[in-house]
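Of the protein chains in this complex, one is absent; all others appear in place.
And then chain A:
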Amino acid sequence: MLSRVADSLYWMSRYIERTDSTLRTLTINHLSAQDNPKEFTWGPLLRIFSNMEEQDIIAIERNGRQVLQYMVLSRDNPNSVSNLVIQARENARAVQDNITKELWQCLNEFYHVVRDQRLKQALQYDDPATVLDTLIRQCMLYYGTTDITMFRGEGLCFMNLGKYLERAIQSADILDIKFSDLSYDLDKTTDTTYWKHLLKSVSGYALYLKRYRSGFEARNVVDQVLFNNDFPRSILYSINQLHRSFNGLKNDQNTEGYSKVDFLIGKLRSKLQYSNVDSVSRIGLHHYLTEITTDIYAIGNTLNQHYFAYS
């Protein structure tokens, strides 16, 4: 497969994963704003998902409609949903002959949905949860179409690499920002709605209720998001899937690149497998998350160097 094509597939997939993550987080934040209008602010979300200046964040952090416009439609926000979808679709456009026609049409239609003037209107006046839901459905359509139509091969491997790498980063970021509110103190208890919303924003609420029966505790939340291998958005799960997809790229030609990336993924997997909440709390959650994300970025850079370098 052409390096440029591999690169585009990887980024197409990363952008959609980021879109999905952004949309879910927006939905949950919107819902918690309805639960808790006095204390709720959009500040933490804007700090993760945008590169806005602090004073601009403070200016709009209590205005939900304005935040939604900015996060979904703004041209100036490189991480707005519409910019992410445009990027995903531009990447797909450049590799149309390497994805199925169904997948291309799916992304192309998503693009036309975010470019439609009616979306702006709807975000301003309709129920935001409903509007965000229709967009999330486009992402689900993408995942389903990929699963059902995409040929199993190198291309799908690169798409999965992008997907799980991005997902691991997103989960780490969400955890990091949420706990920064509590100065990373895992024993600090706050009201349970706080944890509920965090779990919901990574679709982990139902699993938490089944698995951890002792009520809402910060330690359990950290355990689920970092180490629960049954939770499809945990970092451990994402890295395990990354490892699995990467195995699919093993061949006789690029052995040097393969062993370098394989080494980094293996190292990170071991680190996650042989950590637990206690060891994390000893070195500090923020410190631990920083190490993990640095390792993930190193994997991305090495992939880039050995698989995507073409110009």
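Just so we're on the same page, a residue touches a chain if its C-beta (ideal position, glycine included) is under 8 Å from a C-beta of that chain, and two chains touch if they have at least 3 such contacts; residues count from 1.
We adopt the following convention: contacts and distances are computed from a predicted model.
One chain of this complex is missing from the view, so tell me which of "Circularly permuted type 2 ATP-grasp protein", "Ubiquinone biosynthesis protein UbiU", "Tryptophan synthase beta chain" or "Branched-chain amino acid ABC transporter permease" is its UniProt name.
From the listed options "Circularly permuted type 2 ATP-grasp protein", "Ubiquinone biosynthesis protein UbiU", "Tryptophan synthase beta chain" or "Branched-chain amino acid ABC transporter permease", the omitted chain resolves to "Circularly permuted type 2 ATP-grasp protein".
Just name the one of A:Arg65, A:Lys101 or A:Arg137 that touches the chain not displayed here.
Here the residue in touch with the unshown chain is A:Lys101.
Looking at the full complex, which residue from A:Thr41, A:Asn254, A:Ser275 or A:Thr293 touches the chain that isn't shown here?
The missing chain is touched by A:Asn254.
Hey, which chain A residues sit against the chain that's not shown?
1-6, 75, 90, 93-97, 101, 104-105, 108-109, 112, 154, 158, 249, 251, 253-254, 307-311
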